[in-house]
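With one protein chain held back, the other chains of the complex are shown just where they sit.
Take a look at subunit A:
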Amino acid sequence: MMPAVESGTLEKRPPSLPSVQTVTLTVNGKETKLQIAPWTTLLDALREYMDLTGTKKGCDHGQCGACTVLVNDKRINSCLSLAIMQEGAKITTIEGIAGTYTDAPAGLHPLQKSFIERDAFQCGYCTPGQICSAVGLMNEGNAKTTADIRELMSGNICRCGAYTNIVDAIEDVLNEKAA
């Protein structure tokens, strides 16, 4: 006979949690040691523990793209990654876009300039994610047409509806690069 399962052990969750751990993150070229619970998302680590609130939380489920950051130059939803998984990786947020991807760290990235010029945002909440995503899109090099940009930027929702201006802003920078 199989030993009986101790009553309640499957249902009742233990009222104690794993202890916090030291997690070392390299964000925008700077290394920071954090004392955080191991299930802390990269998004929450940035916003709540490093005061890098430029990265936004819009759904926490990888459905809206507001939390997009670059990890080793690739765009990811930071809400779908635990901070502890990104030790040793090169993480770039909106605060470090100009510093990482231009020669003028104090200035604006060309996409930041074109977003302002084209009025590619209204409330501004999805904007850091849109810009990081657009940097990722340019790094990927797959966007050849307007339709490509629309498709490849569709992981980033803009509820204010600035889509046409976002596409114009990205095209401006892509055309400038190609020229």
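Heads up, the rule we're going with is that a contact is a pair of C-beta atoms (placed from the backbone, for glycine too) under 8 Å apart; a residue touches a chain by one contact, two chains touch by 3 or more; residues count from 1.
By our rule, contacts and distances are computed from a predicted model.
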{"item": "Among \"Transport permease protein\", \"Cation/acetate symporter\", \"Xanthine dehydrogenase, molybdenum binding subunit apoprotein\" or \"Glycosyl transferase family 8\", UniProt-listed name of the chain not shown", "value": "\"Xanthine dehydrogenase, molybdenum binding subunit apoprotein\""}
{"item": "Selected residue (touches chain absent from view) among A:33, A:61, A:144 or A:177", "value": "A:61"}
{"item": "Among A:73, A:87 or A:119, residue touching the chain not depicted", "value": "A:119"}
{"item": "Residues in subunit A touching the chain absent from view", "value": "12-13, 15-17, 36-37, 39-40, 44, 47-48, 51-61, 63-64, 66, 93-95, 98, 108, 112, 115-117, 119, 121-128, 131, 149-151, 153-167"}
